[in-house]
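This is the structure, below, for whatever I ask next.
Heads up, one of the protein chains got dropped from this complex, but the rest are sitting where they should.
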Amino acid sequence: MRGYSQEKDDYLKRLRRIEGQVRGLQRMIENDEYCIDVLTQISAATKALQAVSLGLVDEHLRHCVAQAIAEGGEVADAKVREASDAIARLVRS
Amino acid sequence: MRGYSQEKDDYLKRLRRIEGQVRGLQRMIENDEYCIDVLTQISAATKALQAVSLGLVDEHLRHCVAQAIAEGGEVADAKVREASDAIARLVRS
Amino acid sequence: MRGYSQEKDDYLKRLRRIEGQVRGLQRMIENDEYCIDVLTQISAATKALQAVSLGLVDEHLRHCVAQAIAEGGEVADAKVREASDAIARLVRS
Partner (left out) sequence: MRGYSQEKDDYLKRLRRIEGQVRGLQRMIENDEYCIDVLTQISAATKALQAVSLGLVDEHLRHCVAQAIAEGGEVADAKVREASDAIARLVRS
């Protein structure tokens, strides 16, 4: 069981849609479509991936981190550090 | 012909790899892998998409915008505005 | 008392340094310095602000959110939602 388990189907649906967007990008390049239009589509795919990340962070805080905090001690500390590091990677990517 | 035409194969190869990363993300979710590991993989895919965007912007400046500037006048002005808008979307996504 | 109270002096020092960077940017513009050099300095100031944000998010999770989770119930839920919203704003800015 993971924090996101309850919404697994929703995440899979979103990721399949993003996969479709990335295939669409390949078709655009194959058809020599206009650079700016390709860029607009990449921004859409990036935003969609970002939204998936933000959803996972929320679930992770709500479940895994919350549980670790409830248990307390070093485990809690390590879980918060791990979450903060993931958030930092997300902000910087 | 587009700014990126000469490197079309390279872009297609990178986008196919990103498509593979997004399918890998679906497998991770299906297998209930750990949220933080999923997040790390999403960051990798996002960075790869961003690198494609930055490559396209460079080609676009180098070819389409350069040509419009060489022609001058309103066309040049409109092309720079369009490029700046695309860069702004990229920075904000 | 806030999550960041213990490191208040450190945050103030970093913000004063950022203030100095922003004043430096004004001098660069006044002296007509080269656009690219101004951009490099803005990136430095932005990264420094981002690092302050990431530090505050970590403290916030570690203290305010942890305490709310320990209390449980609706308060915990609301605190996590609030933190997730702040993280989303950070990722998108």
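All chains are identified by letter, namely A, B and C, in their written order; residue positions are counted from 1 within each chain.
Keep in mind that, in the parts below, a residue touches a chain if its C-beta (ideal position, glycine included) is under 8 Å from a C-beta of that chain, and two chains touch if they have at least 3 such contacts.
Here the structure is a predicted model, which is why all the values come from computation and not from measurement.
Contacts to the hidden chain, counted on chain B, fall at residues 50, 53-54, 57-58, 61-62, 65-66, 69-70, 76-77, 80-81, 83-84, 87-88, 90-92.
Touching residues on chain C toward the chain that is not drawn are 1-5, 8, 11-12, 15-16, 18-19, 22-23, 25-26, 29-30, 32-36, 38-40, 42-43, 45-47, 49-50, 52-53, 56-57, 59-60, 64, 82-83, 86, 89-90, 93.
In the analysis below, only the chains that are shown with their structure count from here on.
Taking each chain's centre as the average of its CA atoms, chain A and chain C sit 22 Å apart.
Rounded to a whole number, the gap between the C-alpha centres of chain A and chain B is 18 angstrom. Separating the centre of chain B from that of chain C, both taken as means of CA atoms, is a distance of 28 Å.
For chain B, the set of residues touching two or more other chains is empty.
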